[in-house]
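One protein chain is absent from this view; the other protein chains keep their places.
Just so it is clear, A and B label the chains in written order, and each chain counts residues from 1 on its own.
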Amino acid sequence: MSPASSLQRPASSCDRFGFLDDFAVREMRRGMLKALAIPGYQVPYASREMPIARGFGTGGMQLTLALAVPQDRLKVIDQGADDSVNAVNLRRFITASCPGLATTTRTAEATLIQTRHRVPERQLAPGQMMIYQVPYPDPLQIVEPSEAKRRRCHAHGDYARLWVKLYEDVVRFREVSISNRYPARVAGRYIIDPSPIPRWDLPKLHCSPVAHLFGAGREKKLYAVPPFTEVVPLAFDDIPFAVEGFRATDCSRHACATCGATDTFLDEIPQVGAPPRWLCNDQDRCAERQGYPDGA
Amino acid sequence: MGYVAVRGGEAAIAEAIRSLDALRAGATEPGADPGDPLSVDAIRHQLRLLVDRVMGEGGLYDPQLAALAIKQAHGDPLEAAFILRAHRSNLPRLGESAAHSGSQLRLIRRVSSAFKEIPGGQRLGPSTDYLQRLFRLDLLDEDPEAFRAAARSFGSEVVAQAEDFPKVVEGLRVQGLLQEVGAPQPAVDITRAPVAFPIPRPARLAHLTRGETGGVLTMAYTTMRGYGYLHPTVAELRVGYLPVRLPHPLTGEPVEAGEVLVTECEIVATHRASCSATAAASATTRSRPSPWRCATAPCSRGMSAGRAIRPRIPNSSSAMSMASRRWASAATTSCRTT
Partner (left out) sequence: MITLDHPWTAAGQRQAFRLLFDAWARPGTIAELAEWSGGSRARLTVLAALCDSATTVHDAHALLDDGDLSRLGAQQTAADAAAFVLADATRAPDGLAPCRGELLTPERGATIVLDCQAVGEGPALRLSGPGVDGSAELRVLGVDPGWWQARAAWCAPPLGIDLILCDARRIACIPRSSVVEF
């Protein structure tokens, strides 16, 4: 017997639509429904080991794989880029394991948008869904290392220590020093870690027309913000929440060096021997503003 | 109950050796063809990451001996490192190099996750980071000719000289976001110097460098996810061949004695200022002093010559404090040169 025939052909990415076995998919389905019914609550789930390492977006990927149907159009972004190695890698795997699933880089055309670190600048519309890759699902992690205790805090709505942490920031730095993963209260109850999206993106979750699903593969949690649901960043009355300003030293607003936008989240690109350049982080938005010159 | 000396040692040991050799030759499957004995060269190339790991944990840069140790240890990395360490014990310490800088690397890989674009660009290199962990069934019955052709058709793994690439952290330093790292302290060979607490930084690094990979990974994870809250960003990861220069025994002038494959990783992390500086905060934010302020991820490849971080108290204008971990001193590793 040759070595090849002595091994059962392992389940490859093509054997089953969505790679996951039926039991895993049903568990994800049950979890997603409860996550929507209890907005902001972190639903524990088994989180299968995937052919891509934990920390590379397996939580978001499992949600996508469980939800996708062949008529979907998938967009995968990493820090606003469709072509980063991580996004390319995830897209390759998802499309190989979901025969028929189309992909797109255009936000307007996508039905499923899996993302790391950004929410598209373009206004989302019903019929679309956001899926986030989450490294740390629990906003209380910065103040309480014990998960057992954190669960009790969430159960009783006890977020006092998070407030104190914010207050300490204000005392020491005159502002809340959290640049991303800014905690927000969902539907007046649970406080979530919205994944490492910048502050800039947080208002897009508030009363959004689409559902936002969050998957933390390594931490084995999933949670959701349903459409038309209040998402309120934690802030004090006298020190309101503020998004990034992208102000130069003369207080003017940096503009994208490519498309000229002054209403987008910008990346700083360091230059050798020259001041940094500023570019739209959301590649598709930048290309759309230019009328898709590359026909992308 | 005490520890009892088992009698009949001669015969038992002889039998242990015989059975180990028999098992290595496939004795558990009677009639099965165990194939040819593994050549040390095959181990060195086809199990190259295991060789790197054993050299790292063994504290000796010698791919051939590491491959032999792996063969002899039936592939158990702990046992193989053990063999290498025991051998290293009796090697004379011929000299001590000065601290080397990663700017001399002949790079095979260079990535950053701190910035989307970095001056000089990113080079993914021979990495499994973005491979899908699905079986490659073609390797079950691999065609030897195609196997050899893959090596022949490949140019060079070296993609660039490091000096052409400005350090990412230097850019951050220019902006005043990172503190200068102080001058390297004298190297400590932990196998030749007695341990005296508090042990100096180079000795700590040497212990970590030789630490069992899984153990170091556990420590890293504990810092990041257990009681720590440090989520470092890789400012820059470089893998490449580092020319090692030793002082000439007569003239004292540095001369190149060979090269080692090293991984250099500089990370940047937001982390809490020292406990004393934030007494007000410690009531609510957990402050547990830890000897390791930073995760030390094991190197993906090659020798890790040192790992350390420098904590920094945040300045008034920035809530971020940065810690940079930098490659320290090649002198913590003995280099066997021929």
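We take it that a residue touches a chain if its C-beta (ideal position, glycine included) is under 8 Å from a C-beta of that chain, and two chains touch if they have at least 3 such contacts.
What you see is a predicted model; the values in this text were computed from it and never measured.
Colleague: From the touch rule at the top of the page, work out which displayed chains the omitted chain touches.
Modeller: Across the whole assembly, the hidden chain touches A.
Colleague: Hey, which of A:F17, A:Y167 or A:F246 is the one touching the hidden chain?
Modeller: A:F17
Colleague: Hey, which of A:A125, A:A155, A:V171 or A:A248 is the one touching the hidden chain?
Modeller: Once the missing chain is taken into account, the touching residue is A:A155.
Colleague: For the chain not shown, which residue from A:L33, A:V171 or A:A248 touches it across the whole complex?
Modeller: A:L33
Colleague: Can you list where chain A touches the absent chain?
Modeller: Considering the whole complex, chain A reaches the absent chain at 16-18, 22-23, 25-27, 29-39, 41, 43-44, 67-69, 151-152, 155-156, 187, 189-190, 209, 211, 226-229.
The working rule: only the chains that are shown with their structure count from here on.
Colleague: Would you pull the chain A residues touching chain B in the complex into a rising list?
Modeller: Listed in rising order, the residues of chain A that touch chain B are 2-4, 7, 9-10, 12-13, 50-53, 56, 79, 81, 84-86, 88-89, 92-93, 96, 135-136, 141-145, 161, 164-165, 168-169, 171-173, 175, 177, 179, 267, 269-272.
Colleague: Within the complex, which stretch of chain B touches chain A?
Modeller: For this pair, the touching residues of chain B are 115-119, 124, 129-130, 132-135, 137, 140-141, 166, 171, 226-227, 229, 231, 278, 280-281, 284-286, 319-320.
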